[in-house]
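After the structure tokens below, expect a handful of questions from me.
Below is a slice of the complex: some chains, not all, each in place.
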Amino acid sequence: MSETKKTTIVLFSGEYDKAMAAYIIANGAAAYDHEVTIFHTFWGLNALRKEELVSVKKGLLEKLFGKMMPRGADKMGISKMNFAGFGPKMIKHVIQKHNAMTLPQLIDLAQEQDIKLVACTMTMDLLGLQQEELIEDIEYAGVAAYLADAQDGNVNLFI
Amino acid sequence: MSETKKTTIVLFSGEYDKAMAAYIIANGAAAYDHEVTIFHTFWGLNALRKEELVSVKKGLLEKLFGKMMPRGADKMGISKMNFAGFGPKMIKHVIQKHNAMTLPQLIDLAQEQDIKLVACTMTMDLLGLQQEELIEDIEYAGVAAYLADAQDGNVNLFI
């Protein structure tokens, strides 16, 4: 059958290496003509944050969360051997050395390939993140939209 | 076809936020009439522990494990920004502020929605957890039962 295959990934984790894995699989699947969605929830939302500080009105706790969480993909730590930020530098160094793609480049490629990037509105609420703080051309949805994509999917992953 | 969709989640992780994600997806799927199973293994078993201390006969090592692991969903730490327990307080605070559900409430809802909560007997053995220490109305099974559910599933996740 010529039915389109579907890959749907929940990106829960806020680490550079896990987000890389998610985006590598997603971009690979898109290259194989899958319909691909990455649903960013909890710490995975940080991959979608703009690098620059966006001034929005927030409560104290939300400000605190905003300060403590990395602003954008490039600032995320890694899940192993982070060594207070030295690990990510090493990883980025070997990525460059091997002509592989950095996480921000993988996210750009995902958008070029029309991968649907979704920000989970419920956890945006909890963490006090607002739409102005996230990158352009993404969608906003909740768990119902995720399930609608996932239930007919071929590859479903939680990362 | 009017076949029932199936969602099967392995909850391996013992963190409050990851367990929240698992139970939010599970409750969402049940609301969409999926047949839902959460298979609790390793640290995910802690979400099923009773809050009160249950006196059961145990070896020294099993006692030690029992002491070191959180007693119930409410006591679990979070996977990022835990800050020696301050992080979970912040999360619970924002949950309340946004009228979202806490993890114990999500577990109650799951039971009301007839989500099948399973405790992995093999890892209960390894961690020295006994049935008396876990909440009521759950099932006990091993990897074979998990696979029987998962192999016909639509949404399979490992969290």
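Details
Order of writing sets the chain letters: A and B. Residues in each chain are counted from 1.
Everything below uses one rule, namely that contacts are C-beta pairs under 8 Å (C-beta built on N, C-alpha and C of every residue); 3 or more make two chains touch, one makes a residue touch a chain.
Since this is a predicted model, take the numbers as computed values, not measurements.
Sequence-identical chains in the complete complex of this entry number 3, based on the file rather than the 2 shown.
What we mean here is this: only the chains that are shown with their structure count from here on.
For the pair chain A and chain B, the distance between mean C-alpha positions equals 25 Å. Across the complex, chain B meets chain A through its residues 5, 7, 17-18, 21, 24-25, 28-29, 31-32, 34, 79-81, 90-91, 93-95, 97-98, 100, 154-159.
Those residues of chain A whose C-beta lies close enough to touch chain B in the complex are 10, 12-14, 41-43, 61-62, 64-65, 68-69, 122, 125-128, 143-144, 146-147, 150-153, 156-158.
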